[in-house]
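Yeah, one chain of the complex is gone here, protein chain that is, but the others are all in their spots.
Here is chain A:
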Amino acid sequence: MGSLFRSEEMTLAQLFLQSEAAYACVSELGELGLVQFRDLNPDVNAFQRKFVNEVRRCDEMERKLRFLEKEIRKAGIPIVDTGENPDAPPPREMIDLEATFEKLENEMKEVNTNQEALKRNFLELTELKHILRKTQSFFEEAEFHHQMQDPALAEESHALLLGDEERGGQPMRLGFVAGVINRERLPTFERMLWRACRGNVFLRQTEIETPLEDPVTGDQVHKCVFIIFFQGDQLKSRVKKICEGFRATLYPCPETPAERREMAIGVMTRIEDLQTVLNQTQDHRHRVLVSAAKNIRVWFIKARKIKAIYHTLNLFNLDVTQKCLIAECWCPVADLERIQLALRRGTEHSGSSVPSILNRMTTKQAPPTYHKTNKFTSAFQAIVDSYGVASYCEVNPAPFTIITFPFLFAVMFGDAGHGLIMALFGLWMVWREKQLMNQRKDDGTWAIFFGGRYIILLMGAFSIYTGFIYNDFFSKSLNIFGSSWSMANISDEDIEKYDMIELDPNVTSIYKPRSPYPFGLDPIWNMAENKITFLNSFKMKMSVILGVLQMSFGICLSLSNYRFFKDPVSSVSVFIPQLLFLLCIFGYMVAIIFYKWIAYDASISYKAPSLLITMINMFLFKFPESQDDYLYSGQKGFQIFLVLLAVACVPCMLFIKPYFAWRAHKSGKRTFGTVQMQVNGAAEDTAVIMDQDEGEMPPPPPEGVSGHKEEEEFDIGELLIYQAIHTIEFCLGCISHTASYLRLWALSLAHAQLSEVLWSMVLHIGLGFQGWVGAVVTTLVFPAFAVLTIAILLVMEGLSAFLHALRLHWVEFQSKFYKGEGHQFVPFSFEALMEDHN
């Protein structure tokens, strides 16, 4: 079997890399993605490692790149994704990259500052322009007003407007300030002025129609022009302070209209000039960003790769001679050739003459678990790994889960119509894989559904099959082969007389003996009032049968484990009693289920014994008096034998294994296999790998001992307790897990009932109307039916059945053989790194 059945054989390898070649070799290994480096300096602080400076420089580069990216995005320039995957540049190129980034960053910062200053200037000039325009109307209004009312006042305000300094003893001298303030702040500003100056100031304001751009944030703000008239210096200072507090900008406004006109013209020219400069600055900035946007993705990849390489180099040990770096890594044995090639390539690239060396090491540590998966199997492997990563070299349930998981889902889902929709959805996602892969990466829910596209496709396909068997197509049955139940011989008077007739299968004209509907459930049951009674019996028995089958298969997988780890004691003392225990009790139950189906028909149904009572009585050693109530002859003896056999299995499970362990310990032999630390040193000039001259790799240590030092103490009590717990867990688990499989019945019943409710309460009512009314009502009712079907039956029930199928696998199936105590093989791979960042 391919490596999916068990983990790949992994080996610990030691790499000797020349200091100059190290960088290039690590780069090649990163591209390959097949080795997992171990940290040889776990006690060293991150700041004391050898390459910390380089990592810091890479961090700086990344920061600059991020700044540039932000600017590019703000300017709305699309970042070109050429799909190129550049190699990590050599260290000398890093300096060039740093210089480029530095230059770009400085340029951008400068341009940004300049632009800000220019914009601020522009804003001031614009506000001044508005002020000059609006205050013109204030002064005119004030003049007109005063002229009308008071000639004396008019004279003096006239004088004011004309800017005539000499007033000649006029007691009132109005000063004014003009400025601009945010529109929102204006009412409070007015009120504050009124209160603070005790009503002795006069405020006029008008709105600026066009919003102005704030130089810092770039937002559009609405502002108003205001002018405040007051008398005296005290009021002037008060007004100025209030303006400051409300962040209103004040502008010097000339008093005479002639001066104002001059100023306005000057301001207009300056605004025009500034606008040109601003446009040019904007263009320049855009050009810089566009040229940066072309390369930024490539730069990001390069920077990240360099950083990853230096992080990895930090894990290495420096040799005593300071000439070469030593690395330890886990790698799959089957890929050692490719790793060798990568090392050779790296050494050549760096121009070093000394080849890099890879030595295999033996160790007692448990290697990481590596399952080679492709895009199809990886989803199912992920399901298994979510519960626990397989221990090294133990049986991987994933290849079986590929089929059993969708199958159990389908047993609970069981509707061909809904299955069809689900299968089509899965098919669409699989067909459009490549396009959909790059879209909508940010949406988490979609990513989950897309990641499970193969699972959804299989679940849908199996649901179509089970839907046909359950004869359930959107809660309706199909009659393809002709029902096995016939009404032809039911008399018409009976039909008139009785509201409800229960057909008797004993009557040959109604049901011909032993001629069931050939494929699935008979469609007549869809219309029967006692449909659920029949279905319950069928589905419960089916659930238990499937459950016992899956659990027996799980126990058989544990035998495969014992044989691989060369543990004959367990094979005999654990596997056989476990299997016997399960089969004697629940295998027997499955057998009598089948027997009762075949041996008893309607003619003797009155004396068909209840299977449940039979099982209970089997354990109570209670047997019926009359010969009729037995299922088969010899039942009494056979059942007693089975019970005794099952009970006899329990002490076997409890005592045999600890006994053998104790005996082996006593006789001084270590039956758990010996492992030694071997390090093959000796670098040769031409040798590249120390081949298997130590013979075959010793089989990996059995799960019980992995990771421990050689045990000097041997605690029989601990072993007995451990074994007892496992035995109790197994025996009680047999019963509870078998019952747990009844959820297959429960969920399929729930699904069928929900489906029926949707039909009878929604679509049926819609289709019940005739004529034009019917057409309209149906048009309205069908979307409601469709939405409810998808939301309730597909999404909710789908998730529910998914969850329960998952639980059945994780608990009921895997507890029979799976330890799941391994750790995942996480190779140093640039591909994985880039995916993480995306």
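A few remarks follow.
Everything that follows uses one rule, which is that contacts are C-beta pairs under 8 Å (C-beta built on N, C-alpha and C of every residue); 3 or more make two chains touch, one makes a residue touch a chain; residues count from 1.
The working rule: contacts and distances are computed from a predicted model.
The subunit not displayed here is recorded in UniProt as "V-type proton ATPase subunit e 1-like", chosen from "Geranylgeranyl transferase type-2 subunit alpha", "DNA 5'-3' helicase", "V-type proton ATPase subunit e 1-like" or "General transcription and DNA repair factor IIH subunit TFB4". Touching the chain that is not shown, out of A:W194, A:W431, A:Y498 or A:F641: A:Y498 (per the contact rule at the top). Only one of A:K240, A:K476, A:H665 or A:H823 touches the absent chain when the whole complex is considered: A:K476.
Among the residues A:A488, A:L620 or A:V773, only A:A488 touches the chain that is left out of the figure. Contact with the undisplayed chain is limited, among A:I242, A:I402 or A:L559, to A:I402. For the chain left out of this panel, the touching residue among A:A528, A:A664 or A:L833 is A:A528.
Although one chain is hidden here, its contacts on chain A can still be listed: residues 1-2, 4-5, 372, 374, 377, 399-400, 402-404, 407, 411, 465-466, 469, 476-490, 495-496, 498-505, 510-531, 533-534, 537-538, 541-542, 545-546, 549, 594, 597-598, 600-602, 605, 608, 764, 767-768.
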